[in-house]
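Here the complex is missing one protein chain, while the rest keep their positions.
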Amino acid sequence: MSADLQTACRINIQDFEGPLDLLLFLIRRDELDVTTIHVAEVADQYLDYIREAEELNLDIAGEYLVMAATLTRMKSRLLLPVERAIMEDYEDPMDSLMRHLVLYRAFKEVASELRESESIWRDVFTPPGERERYQESVTEVDQDQTSLLDLLLALENMSEKNAPPPEHRIRKPLLSLSECVAILDRTLSTDRQSKFIDAVGENADQAVVVSFFVAILELVKRGWLTAEQRYPFAEITIKRKEERWE
Amino acid sequence: MLDQLARQVEALLVASESPVTLERICELTGCGTESAEQAVQRIEMELASGGHAVVVARLAGGFRIVTDPDLGYIVAQLFEGKRHSRLSRASLETLAVIAYRQPATRAQIEAVRGVNSDSAMRTLLERDMIKIAGRQETPGRPLLYETTSRFLEYFGLSDLEHLPRMDEMESLLKLSADDIERMASELSGDESDQIL
Partner (left out) sequence: MLDQLARQVEALLVASESPVTLERICELTGCGTESAEQAVQRIEMELASGGHAVVVARLAGGFRIVTDPDLGYIVAQLFEGKRHSRLSRASLETLAVIAYRQPATRAQIEAVRGVNSDSAMRTLLERDMIKIAGRQETPGRPLLYETTSRFLEYFGLSDLEHLPRMDEMESLLKLSADDIERMASELSGDESDQIL
């Protein structure tokens, strides 16, 4: 891939506000209609894009990968006649994705209308008010009174000031691939092998599981790691092969 | 030439720190609703015919005197360095979802946007655009968020009914209500159905 294209790709993924935004972009780029798109078409476009972005830059937020997994699953269901028959009673997941896209697109449009109002009203100024003139012993203005947030901030502020650092780490809702790699590196530094579930953590949510899974695939591809699964749905064991990952 | 009632109303609108409702005008001047409304109209006309630099704006359920947006480039110089930056796209999207669906939980917002919205929510709380509105009475009792009157003022809205495309958004939300709930409950993680 040329350097130009690489740069373009990298800029783009950061310009998107998430997987739905990216999907809408791809649909618009290919001049498709949101309400009649074909799942396979869109899925391929999306997966290609993610793969390209991945090759350039490991830091793709977990949400993008969850969408990739969802689209892949939808596409494979279409190809499996048996499963289709079973699924007949259920709503086509594509319908709900389409509804979601339409809804998200509407919010995106509203957000840009709000952006316009913002730029008009930023240029509007109000008189400062005459409280000081009419109320002598006023020290602090009380617009919306103290809020619950202020109360919480006070608490937070205290723990910053003098409490020892909290025992438990603050849960990060989503992990980028490079963070997953760093965690795996740490997990596999003492024991050279680990169960997938132990590396990921038992209560990890879907996005985190997907992020780790993709990170492991990437590391296997590079020959830094091996992964073994005896039969479908069995435990996955990962083993370190390369001493240093960089 | 303004009459005495209009002068009183104008003084209130200039001196107040926040929009003044019609009820408050009536209460403080002792006039009726209709007279108060007409007084506001007379003020508007007099300001326009004198070519003044201010107009009456209908904001957050009340009236307020504000400078004409045309003159923003002059007045902004007074506040250089003290103005807030514009809201990011993520914040605007998050705010839009909360505005039409309030009160909303974080999981519902993230379900609609399809993306983690922590930092956007934090910005909006800090900038007083949204506030905590209690808890939802469902498992996990998540916090609920709603928009503030500062939100209305910031975007020049007289009330929530005047949000852009209210009808369209309401019917879209109704159509997707089940989807949102389903995705939100997946996100809030009380059922962590693991894929793979």
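Think of it as A and B in the order they're written, each chain with its own count starting at 1.
Here is the rule we use: contacts are C-beta pairs under 8 Å (C-beta built on N, C-alpha and C of every residue); 3 or more make two chains touch, one makes a residue touch a chain.
Computed from a predicted model, the values in this text were never measured in an experiment.
Note on the undisplayed chain: of the listed residues A:E116, A:D150 or A:D198, the one touching it is A:D150.
Residue B:L125 is the one among B:A104, B:L125 or B:M183 that touches the chain not shown.
Take subunit B: the residues that touch the chain left off the picture are 1-3, 6-8, 10-12, 14-17, 20, 28-29, 46-47, 49-54, 65-68, 71, 74-75, 77-79, 82-84, 118, 121-122, 125-126, 132-135, 141, 143, 153-154, 156.
By the touch criterion stated above, the residues of subunit A touching the omitted chain are 121-122, 124-131, 133-135, 138-143, 145-158, 160-162, 166, 170-171, 173.
To be clear about the criterion, only the chains that are shown with their structure count from here on.
Centroids of subunit A and subunit B (each the mean of its C-alpha atoms) stand 28 Å apart.
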